[in-house]
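Data first, discussion second: the structure below is written as C-alpha cells.
One chain of protein is taken out of this complex; the other chains stay put.
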Amino acid sequence: MSDFGFLLAVVILIPIAAATLPLIASLRYEKVGWHIAAVSLAVNLVLTAVAVRAFFVDGKLRHELGGIPVPHGIELVMDGLSVLVVLLVSVVALAVLVHTRTAGPRSNAFYSAYLLLTGGLLGVSLTGDLFNLYVFIEITGLAAYALIASKGDGKSAYSALKYMLIGTVGASLYLIGVGYAFIATGTLNMVDLSVQFQELGYGDTLVLTSFGFIIAGLAVKTALFPVHTWQPDAYSAAPYGVAGYVSALVSTVSAYVIGRVILTVYTTDFIAANPVITSALVYFGALSIVVGSVLAVTQADVKKMLAYSSVSQFGMIVAAFGIANSAAVFGGVIQLIGHAIMKGALFLGAGILAYKVGAKTVYDYEGISFELPYASAGFATLALALVGVPPAVGFIGKWYVGLGAVQGGYWIVAVVIFGSTLLTLAYVLRLVDRMYFGKPERGAAEAVADGGVSASTKRVTVGMVALVCVAAVVSVVLGPSAAWIESLLRLEEVMG
Amino acid sequence: MSAMEIVAPALVDVFVARYYHVTFMVLVAVGLYILIDSKNLVKKVIGLNIFQMSVFLFFITAAYQDGAGPALIEEGGGPYANPLPHVLILTAIVVGVSLTSLALALVVRVYEEYGTVHEDRVEEVMADE
Amino acid sequence: MTFALEIALVVFVVVSAVAVAFLRDVLGAIVVFASFTLGLAMIWVILQAPDVALTEAAVGAGVMSVLFLLTVARTTRTEGDEGYLRPVNFKALAIVFVLFVILLATVPALPEVGDPNAPAVQETVDGAQTPYGVADDNRTPYGYYIEQTPIDAGIRNAVAAVLVVYRGLDTFGEAVVVFSAIVGVLVVLRREEAR
Partner (left out) sequence: MRDRENTGGEEREKKPYAESPIIMTSVRVVSPFVLTYGIFVTLHGANSPGGGFQGGVIMASVFVMLGFAFGIRPTSDWADYRAVLGLATGGVVLFAAVGLVALPLGGDVLQLDVLPIAVKWGVELLEVAIGMIVAGVVTGLFFVLSRGGRKEGEEA
C-alpha cells in the first residue's frame, strides 16, 4: 500500500476549490478564468501523474476520508480500472483548454463550471462508495448542462434542458438502485456491498432489482439506445470546445462506472450466476452498436454523425463489461480511453474546420484538405483510427472486445462489431473521400456568407491544430502499446 | 376454499404492511407521468421534482424501525432511526433544488429566445430556423 | 391514531401529485406542489427524521416555490391550451405502468415498514467479514454511528456527525452542488461578470 493515497482526495479538491477563483476574480478582472483553469489543471495533472506512477510501482491506492475506516466512512480508490480514466480526465481537461483559449467561450463563469466538471469527473472515477458516486454524478451533470448551454442561443438552452430532464431521471433511477442495495445490506461501500451480496445470494430479489436500476440509470447517462436521444442534440448544440470535452469524458466516465459497478460491487460471480440478465445487458449493448452505426451513416451534419457514432461505441464498451472476461474488460478499458481521445479530438478538429471555412455538413467537406492540410490530416487520421484501421487504438479495442465475446460465447457480438466496423468505414470514407478527392466548390468567404462561423471572430491557432494532430498520433501509437499497458494495469486484481 | 381466496388476502397484507414502499412506487409513477405527459417545461420540472422526492420516501422508510426516535443519542436511549439515510436524503434534497434552479434558468432562457415554454412550439420554431 | 394520520398524509400526498399531473394552470400546479412537499415533510416527522423534515420544508417548499414563482413571473402562466384539466395521456400511462409493475413486483421482498429485523437497522452484522480485514469490528455503519457519535464527535445529533465527520466528502460534494447551481445559472443567463 502506497503513501500517496491522499493525492486522490487532493486531485478532487483542487479543481473544485479553484472553481471559486474565476468568480472572485470576476469582481476585478475579465477573462482570467482561462488562466486560473490552466494553472490549477496543470498542477492537478502533475499530482495525478505522481499518483498514477505510485499505482504502477506499488499497486492500488486507497484513501479513507476523515480517517474513518470503511465501510463506515467513504474511501477513494485508484486501481487498474480507474487509473487510466483518471489520467485521461486530467490530460483531456488540460488539453481542451488549448482549444478554448481562442475559440471560447471565455467568460469567467464558464471556467468555473469547467473546473467543477473536472472535479466531478475525478470524483466519479475515484470514489469507492455508491452514494458518494451519486453526488459526484450530479456535480458532473450540473456542470455539463451549464456548459452545453454556454453557447447562449435558444437551441443550446433547450438541448441542455432536455439533457438535464433525461439525465436527472437516469440519476434518480440509479439512486433507486442504490436504495434497494442499501435496504438489502445497510451499507454503501462498494467492496462491503460485494461481500454482503455474496452472503445474501446472487438470486435475491433486492440484489437483482438494485442491479437493474443502477445499470438502467447509468445507461441513460451513457446514452445507450434507446435512451440516447438527448445526446446528439446536446453535442450538436454545444460549442465545439464543450462538445469535445463532454464527448470525451462525460459518457466515458458513466460507462466506466458501469464497469466499476459490475466488477467491484456485483462481481463476475454475480454475472456468471445470472446468465439471463448478463446476456440481456450484452445484447442491449450490441443493439446500441447497430443502431448507433446505422443512424450515424444517415447523418449529414458532422457533429450529429460523431454523436451517433458514440452511441455505437459505448454500446460496445457496455457489452464488453457485461461479458466480463479478462479480454473483454481490457478491450472495454482500452476502448474507453481510445474513444475519448479520438472522439474528443474529432470534435475539436471539426470545430477548426467549421471556424475556418464554415464546414458543418458532409457536403461542406469537399476538398477541404487543400485549404487546411494539417487539420484535415489530423481529422482524417482520427476518423480512420475510430473505424479501427490497424494498428490504431480503435482496432485494438475492438479486437479485444471481439476476442472476449468469442471466448464468452457471444458470437453475435463479434459479428455485430465487425458489421458496425463496415458501417463506420462507410461514413468515415464518405468524409475522407470528400476531404481529399473532392473539388472545393466554394471559397471560404462564400461559406461564411452561408451562415458559417466567420474566420475573423473565431481565430484558429497553431496550438489548436497541433492538439488535433497530437491526439491523432497518440491514437495511432496507443494501439501497439496495448500489451504493455495491459501488463501495467493488473486488471486481474480488480476482477477478483 | 380455492387457492385464490387464501392467497389474495395474504397478498393484500403484504402490500398493506409496506404502505410507504407502495406510496413511493405510486409517486415515482406519477412523477414520471408528469415528466412525459406535460408539454409545459415548468411543469416538466415539477414532475421531475416529484419523481426525485418520491425516492426520498424510499430511503427514509428504510431508516425507520418500530418505536424508534430521531437519532439524537442519549445515555441508555434507543432504538434510533438510522441516521445514514437521513444524511443521504439531506444531500439529495439539496441536489434536487440545485438541479431545479438550473433547469428553471434554462426555461427562462428558452422563453426569452422562443417566446413560449410549450415543448411542441419550441420545437416547431427550432425546426424553422 | 398515528396510523390514521399516516394514511391521511399518504392520501394527501398522492392526491396532490395526481392533481399536479392534471392541472393545466402552472401557478396552480406550483401551489399544489408546495403542499405536496409540506405533506412529505410531515411524513418525515412521523418517520423520525426531523432534520430531513426541516430541510424539506425550508428548501423544498420554501426555496423551490420561490424559484418556481419567479420563473412563472419571467415567462408565462398558461400552457396555451383551453380547458382546466389535461386529458389522460395513455401513451405516457403505458410507459409509467411498466415501471410501476416492475417496482410493485419487488414489494414482497422488501422489509415491512418499521421492521426491526431489516438489514438497514441492524447494529451488528454476523458472518460476513468486513472489507480490508477489519476483523474485530462487526458493526454495521448504523451501529457504528450510533455508538461512536458521542465518543468521536462529542455531540448528540448523529445526523450532524454522519453529515460532517463520517461522510464529509458527501457533504462537501453537496455544498459543491449548491455552488455549481449558481455557477450554472450565471453561465446560462450570461450574467457572469461583475456589475
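Couple of notes before you dig in:
Note that the chains take the letters A, B and C in the order they are written out, and that residue 1 is the start of every chain.
Assume a residue touches a chain if its C-beta (ideal position, glycine included) is under 8 Å from a C-beta of that chain, and two chains touch if they have at least 3 such contacts.
What you are looking at is a predicted structure, and each value in this text was computed from that prediction instead of being measured.
The missing chain, though absent from the view, touches A, B, C when the full complex is examined.
Contact with the omitted chain, checked across A:Ile24, A:Ala272 or A:Val477, is made by A:Ile24.
Taking the complete complex into account, residues 6, 9-10, 13, 16-17, 19-20, 23-24, 27, 63-67 of subunit A touch the chain not shown.
The set of subunit B residues touching the chain not shown comprises 70, 72, 90, 94, 101, 104-105, 108-109, 111-116, 118, 121, 125.
Interface with the hidden chain, as seen from subunit C, comprises residues 50-51, 53-55, 58-59, 62-63, 66-67, 70-71, 73-78, 80, 152-157, 159-161, 163-165, 168-169, 171-172, 174-176, 178-179, 181-182, 185-186, 188-195.
FYI, only the chains that are shown with their structure count from here on.
At the centre of the protein atoms shown, by the Cα-centroid criterion, sits A.
Note on interfaces A-B and A-C: more C-beta pairs are in contact across A-C.
The geometric centre of subunit B is 6 Å away from that of subunit C, both derived from CA atoms. Chain geometry summary: the mean Cα position of subunit A and that of subunit C are 29 Å apart. Counting partners per residue, subunit C has 108, 110-111, 118, 120-121, 141-142, 145, 167, 170, 173-174, 177, 180-181, 184-185, 188 as the residues that reach two or more other chains. Counting partners per residue, subunit B has 28, 32, 45, 62, 82, 84-85, 88, 91, 95, 98-99, 102, 106-107, 109 as the residues that reach two or more other chains.
Contact residues of subunit B toward subunit C in the complex are 11, 14-15, 17-23, 25-34, 36-40, 42-43, 45-47, 49-50, 53, 56-57, 60-74, 78-91, 93-102, 104-109, 111, 116-118, 121. Considering their complex, residues 28, 32, 35, 41, 44-45, 48, 51-52, 55, 58-59, 62, 82, 84-85, 88, 91-92, 95, 98-99, 102-103, 106-107, 109-110, 112-114, 122, 125-126, 129 of subunit B touch subunit A. Per the touch definition, subunit A reaches subunit C in the complex via residues 9, 13, 16, 19-20, 23, 26-28, 30, 65-66, 68-74, 107-110, 112-113, 116, 119-120, 123, 127, 131-132, 135-136, 138-139, 142-143, 145-147, 149-150, 152, 157, 160, 180, 182-189, 191-192, 195-196, 198-199, 204-206, 209, 212.
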